[in-house]
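Removed: one protein chain of the complex. Kept in place: all other protein chains.
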């Protein structure tokens, strides 16, 4: 049994990690930290987990306890908060899966441009493996530091990767229109997340320079071998879980429907968590049918007369968009079957 | 591996059975019937199951195929539709878990009063075991015919059983106010279930003589050893899954909060799927935190000055209210651990 | 034009008052107070009002400005906050419609029991008219202090009044099961109102001694001429606006369906904002079809064999449950047609 700590365990991503790890046959969660709920049982916050983790209570984040109790760290701390403890944990030889944005960008200059500060550990940016198994499975084996991707970035990259890899689209003019449920904003209440305001909303936000576009551009550019310009325009819609990326692009070189289909099949047919929706109801991906699971459903619409394509990716923002993907990467890095603890089938209706 | 047939497999309850049985280590689903989708792959209807049951397609309901392909039958056919095939399957020695109302009532006269027709197999009413493990676990061991309870009845009975058993309440004046999500109405579209009409609704229905009150009265009367009169008043609310029973009753004999608490603890503390919510957030049961699982969360509010109690039970109408409970009863009847394939943790947020 | 001030104008009830009064032909809103948004234009908070109240900005609450700018005061301040300023405004001769609970209870001892403090103005409790036009229309004419009822109390009283007035039910055993949308909790975000937690919830709250039961008992007892015991058990469901009261009671003296129907028709047939739902779809009241309007739809389900009745009342908690009813009472007290500015037809679908 691997001893695992979950940092920032009282938020949604932390709770989702606990939900998955509760039934992981190779894992024992020995530490769950929370600033606000120190001393409370897990189900005091995560009502769904009543009956699980009976001997575990939230504890304060402390390096010595971490080093003593854990071999592997999942950090669901907010961006910027966990950098130093992650660095210390790595130095002490622990494995870290970091779910924040802290180690996702390779280039310190790019990090500074998007996050407004010098990165204190530029060497760790190099060391970190971007935790998207569909692009970096081999690098993940044995990795010590995994930077788990953002949810909107995951959806955007997985929708576009086949088209970018095969150079079927104009790499300069890509706009990803993302629609996301309310859990993507985390567990802290705010005016915008207040139910009377959020329910029924169709509300653009961070529509000018969304940070996840930096990740998406980095990964897609690496895949293309040249610069790919991607904009993300997210919208809050009134689901709780689930995000859909509709990646709008223009086909080049006479590419058509068959090329698009082939690109998806070639890239994903052996992926355990990617399902290509093609010629069957409901026609296109809908996150409603992956909620609770680690699946990402992908598909595409092609208007050949206009040389236009929209590539879709639908995922559960807390699973393939966060905790599920982190556990998948962890499994790979440990040499476990990557589906371990992730054989969760979505609900229908959900 | 037990060979299992699911009848009525394209509806919501059928789909939920398929979702659960997909990962049941002792089961192979060999037959899934549907009138409308004969020949279609399972995921043509159940989009969530894409990637599962790759070799199975919906087939027409036919007795010979059933007897040839299956040892155990889960029937999710509508009320009245499956009676004869169930009788034939039983005669041929198959085990049947029937999820309709056909075999739930013991007394043929009561059946006639509520369902408006003579029951063609009154002997089977006697043979059938009411599939509520919390009340009939011992009878379920080895049972050949299991009549799986209705969702509103399950919630009502489990909310009231401790109070009725301990005779803490007036058995003549009990009204259960049920609030239920839209999936309780099944998978067939109707004017009332049309999204624009159903979303945001708080709508009483079948408020004068709901059929599930017959089941609830039967089971609670048996528990009390005297007649218990229970009314159910259901309301459609805008969740998708989940039902809450708020059972309003009047305390007798000076009973107070401690008696109520003790009755719940005594009855349920060893039950694997009943969780008693007491002195911790969110205070009372909320089906939101059991969705997707086989749990039923129970609790109570007591107003001693008015000798009033409200007992609550929250469940997922397709799980503990239907397919989950059916699999739980199946597991018991087969001698498997009753939690097999049911270790599904609810989502939060869900 | 009557000069009107709205106190607590940035909350939901305040915003709803502004929405109604914007088109009131006899009213000019001269003052709108808010602690948090001083100096901001109205639409900074109430996005829906963009284009209205162009010359008005939120101001700090101050007695001198109030006395100078207003003849009539609508106070949507929280319970306990506005008492002194209301008393001062009354003393200066202004008319006050108070939407808090501060002046609803007649008996200072009852006030103390439910609100935990001595009432500083017991004489004003006597002076105040409970602003429910269906029970107090005559007293409202010319009234200087109107205590506008709580939303759950309004629904409970209007559902039960015909049955209580005609003594058709046991007055000792009445339980009102209320289901309410999220706007009932006001505009301040909280953990329970956070969209991911609130959407899909069916959650009992304040289930032991809800404060609105004091109002309901007071008003129904006065109507009966004897003590009526009413319990309220509210549940949060996932609508935004709308509340349904399902008042469960037991019929006495052989009363049946016809008596119930007659009681409703007798009491409400001439009421401009009460609609009795009888023998037509959707069968029973559903707040979905009154949202945005001042209507309250009422109806009843009768199970004669069990001597059981459930009386229903459906309203928009911010309209007939708060701001709409306050304007209705204001209109009566001023001698205007009571429907002025309230001819708002609900949406369908809404």
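Letters A, B and C mark the chains in the order given here, with residues in each chain numbered from 1 onward.
As a convention for this text, contacts are C-beta pairs under 8 Å (C-beta built on N, C-alpha and C of every residue); 3 or more make two chains touch, one makes a residue touch a chain.
What you see is a predicted model, and the numbers here were worked out from it, not measured in a lab.
Asker: Using the touch definition up top, pick the residue from C:133, C:204, C:321 or C:350 that touches the left-out chain.
Answerer: Answering carefully, the residue with contact to the hidden chain is C:350.
Asker: Just one of A:82, A:162, A:185 or A:287 touches the chain that is missing; which is it?
Answerer: A:287
Asker: Looking at B:193, B:221 or B:304, which makes contact with the chain not pictured?
Answerer: Among B:193, B:221 or B:304, only B:193 touches the chain that is not shown.
Asker: Given that one chain is not shown, which residue among A:80, A:209, A:225 or A:256 touches it?
Answerer: A:209
Asker: Have a look at A:78, A:108 or A:349 and name the one touching the chain we're not showing.
Answerer: A:349
Asker: Of the residues in chain A, which ones touch the absent chain?
Answerer: 173, 175, 177, 179, 181, 192, 196-197, 200-205, 207-209, 229, 231, 233, 235, 237-240, 242-244, 246, 248, 250, 282-288, 291, 301-303, 306, 308, 310, 312, 314, 349-350
Asker: Identify the residues of chain B touching the omitted chain, counting contacts across the whole complex.
Answerer: Contacting residues on chain B, toward the hidden partner: 12, 181-183, 187-191, 193-196, 198-200, 238, 240.
Asker: Can you list where chain C touches the absent chain?
Answerer: 12, 15, 19, 22-23, 41, 43-52, 182-183, 240-241, 275, 277, 280-282, 286, 289-293, 295, 297, 343-350
In this section, only the chains that are shown with their structure count from here on.
Asker: Which chain is most central here if centres come from C-alpha coordinates alone?
Answerer: B
Asker: In terms of C-beta pairs in contact, which two chains are most connected?
Answerer: B-C
Asker: Select the chain at the greatest separation from chain C, using centres from the mean of Cα atoms.
Answerer: The most remote chain is A.
Asker: Where the CA atoms of chain B average out and where those of chain C average out, how many Å apart are those spots?
Answerer: Taking the average C-alpha coordinate of chain B and of chain C, the gap between them is 38 Å.
Asker: Pull out every residue in chain B that's touching 2 or more other chains.
Answerer: 240, 282, 286, 291, 349-350
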